[in-house]
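Just one protein chain is left out here, and the rest sit where they should.
Naming follows writing order (A, B and C), and every chain is counted from residue 1.
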């Protein structure tokens, strides 16, 4: 087997050195009853040619985004990633290293994490960021737990504009810890409702902008109300490219900002792996979950980087830790950092403006389709439109035409009574031809 | 522009440091008449998205071998290359380094070249090999020139089984040096004719095995005759995988062995880049063309490698050099070495046996197609078959059916009167389904 | 203002007083923020734009202050940094409990097929049938290898899998109206076990350990009462030993109405040879980034699918795969037959990129190869244990170990060299140190896990180096250890300072 260096000769010589009669002798501690005698019902080992054939066949049965007019968003956005990013993250030294436990021989990973934290802090407008979470949704759930720890309160209020998956993930985690999550009814824009819902028991409010309907919201008013009530403000962003154009969570008074970072450097990957961004105010740093990379000096006084404040973490604090996270999303964070280092502030702002311009183009085109109503008032690169038919049906029908028309809101929340809403998104990769294909397809399908 | 680090600010500051008024001042030596004033008629710079779109569109207009039943050979063979090979040759330190002129910081390249030379020597059964040539055909041409230098004779005899492109490349180079190349008539097997053609003016005989028709030949008899006449024997191999199974050139008395190495590690690439293998007897080493890597020691007595015997080369010997070659095919040689290091002798022999078995399968299947006649008596993984129609027409017709049926001999040599010959090849990548598709398609097309 | 305003000024690496060893090739490299490029970008973008009228008041006040590098500069920056890392591709990476094995490049290639990498998680299911089938095949391999009837793929790493398992257990108890508050776990457990239990709202009680490094059955029995929701045991355990009494542990646990959670991080030692389903396990996570070789990437991403027994299957999280004839669908909402589900752990369906790699790895090995994996992993660990036993002190000398060999620091007694010093000295020998000070049950623990992808030659190189150092330590050559490492890009780093005056982001200084 090509991945196993030992030869049978090695094996018998090593057994001799060990003083074991055979390999069975090394498994003596396994109860007889539990030893797998007969080989398992699995195919035998296969060469590269064979494995590549089997997997390519599976891949060929999916309609790749790049092979169709594509308008899906709703928490995962398709952006162009420079070729150098994927090349660099495949460097052996990055790809095949572990969490940097031995800093003297892990400065490569550590310095890039320090760069990542600094970039995330700048994007979110907050002073501190951690070295990544699994994704945006788990970052959001951890933020709610953190807010409860900090405020010692047990209720979290989630805006009706929060991505339903995020709400569910937060609920799942909070529930078992006895923390109540109150989700307001799904709404295109519920700024007032959120403010109204805040009271003295509120640990935090969770607001998303741009929200799941694409609505861009200034959280400042909500933040003021929350802070007056002694609650923390968690701002969620699922489209990191928006940081290039919109007010940052920090500017709007967020205490904690969490975001899905996959738009930058990572790619769609059918939903994972992604990378969660987590930033907060300085006074909350010792409550932050996950790894932190910090600057220090070596014995010769040279600058270097290490994982730090680990007294927050599971391997030291065990059941008192701020989170159970261990493996995070290191390589995706690296991809994010490299892409961001290529873009720079100038490039991200440019990219964001193109995204907004493309989305306006999309909106204008859709507005001209009979029966289609534009719902989202203020958007970045994604918006909700109302169709005269259930959106899910229309999307299925257009898929048959080879068009990936967007995400029916009912796919995320079947019970909201918003089956006629379709979420559509445009990015720098969206061409006018694709937009024409969508409007054409929609007109046909809605006409029937 | 993303590949240009200088900012306009840098540029003006640097011009100031230089003391130049503007960039024009640095081009003063260019005659006014020759200065390009108006911008050239070329498109402006383009981002990655745009370039990728344009090139992908071109790529999509080619029928990739992997996307069709595929039987082409005739000097270029499709084999599976392990994923690790392409990954490793893309390491920055290999991909973006120059010819190893400073050995202290080029041991990576140099040691792999030493491994390459050793592998090529073992495969060809000769004691010395160089660090690569452009490809098999230019290696063959250089071998003819070398033989003429060594023997001080001016006639080369080429077997009628030598790949026509190799013959033409040798002729082109030899001609200008006043060396005559005599190509015997194209023939499936012309061992006797070659022996008969040798005389006292013969500098060398060039024999290919397996030859362009796939015929495997034992060159020993030819070698004896040639050596008796004081001529050198050059053995050409276009399918390096054959070294795993067949007698090596060295075993058969070759003085020089040249081969196309692209079957191992490199891939089809529409004909290039490829890698030429060049090996010879020890007493000829100072006449060998191209780079040589040799072992030595450093100031501390440690083993290291350097480019050596450079007194043969253009940069030292100028017009007395053994060749004009400078840049060779380093990265392809590295790919060859890595793939060969994975295969090992055991693996290459296994691979060769599979290729032979697949080709026999192909032969048997074709033999059963009405009107198809098997022509090649002894083959490795490629053979010639005679069709009742011009092979070129049949191949074109099958291409319309999405089948890449092989190479019509007339494509290589329209004047040989062998228009009815089709060269077909099978490798470890050829499946039974593909063979069935070919025989099915052939039956249909020949029936009409 | 930010943390950076406290504490030391940033010292750019350029002003390094002494050249590094290996300076000829290993380049110093400052932070990107010290390379300029504040007004540059390395990405060529169209200048398309549109009025921002409808975003009035919602856009950034001042421009985003982040540097952009041209591609040549960016590539060089990250290539230089990469060379400051140790990696499995450079030498053995014997971190116990981490299973640092070779990462096949075929798996990377497959994961990048557009049909897998360029599909959206919310595309119509009719357009991703191949992706769903890949998930189904992965699930099937995992169920067959573990002998368990159900699996949840979505957990994003081992710790996330632990959470998934404990939440299913909580849901199972709650369904019965039996609200239990305690989780039992041995002191040797990995930190994520107690941390996860706490996160899931449980109190944690530690189980004692026997002299031979296993769970103390008597203590377990004593602590098992009707408040215990689950017993969390790692098997093979973090001492690298197989829990001989695992069947009894399961029996006692079930008798008490609790569930048996097995931490499957060490599954590599038994894959293909032992099925957790045959050990009475109710839930177990599998780190695809360990046993099934998806790359660790300097700290992730990973994937932590959880297999369940019949008893817990109904509580598995959303989404779930469902096949009807030729068609695969995803059940994404906890109603109907999924009503008992613990709910959703994260957005979308989990770590697809890791699923592709893991399945490619499984297909490549096949059933026979995976069994060989376990055998070679155990063989390599025992070989190291025996080769070092003479000079180091084996923590639990009796009987073979499984996939990793555990030593304590008794043998360093009086040498004036700590486990940490020893580890750092190993760096100068060209090796990454073993796991230090874990598990906590062993003093000055050194936990060595070679994995099956190390050749005998590499094992010997490593053992020779360890023995060389061990003898130096005993011979009193303390300087070689206290100052170590000497040949790394940096000397020993001051972690206390880092924690005392945290600098977590870069900010401009007079210097910068």
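A few remarks follow.
What we mean here is this: a contact is a pair of C-beta atoms (placed from the backbone, for glycine too) under 8 Å apart; a residue touches a chain by one contact, two chains touch by 3 or more.
Just so we're clear, the structure is a prediction, and the values are computed from it rather than from any experiment.
Touch, as defined at the top, links the missing chain to these shown chains in the whole complex: A, B, C. Within the complete assembly, C:457 is the residue of C:65, C:323, C:457 or C:500 that touches the hidden chain. Within the complete assembly, C:83 is the residue of C:83, C:341 or C:435 that touches the hidden chain. Of the listed positions B:91, B:227 or B:386, the one in contact with the omitted chain in the full complex is B:91.
The missing chain lies against subunit C, touching residues 19-28, 35-36, 44, 70-73, 75-76, 79-80, 83-87, 89-91, 101-102, 104-105, 364, 427-430, 453-455, 457, 485, 487-489. Residues 1-5, 7, 45-48, 82-84, 86-87, 92, 104-105 are the ones on subunit A that touch the missing chain.
In this section, only the chains that are shown with their structure count from here on.
Chains A-C form the pair with the most C-beta pairs in contact.
Once the centre of each chain is set as its mean CA position, subunit A and subunit C turn out to be 19 Å apart.
Look at where the CA atoms of subunit A average out and do the same for subunit B: the two points lie 47 Å apart.
For subunit C, the set of residues that touch two or more other chains comprises 39-43, 45-46, 69, 71, 75, 79, 104, 106, 108-109.
Annotation for subunit A: residues 2, 48, 82, 87, 90-92, 342, 428 touch two or more other chains.
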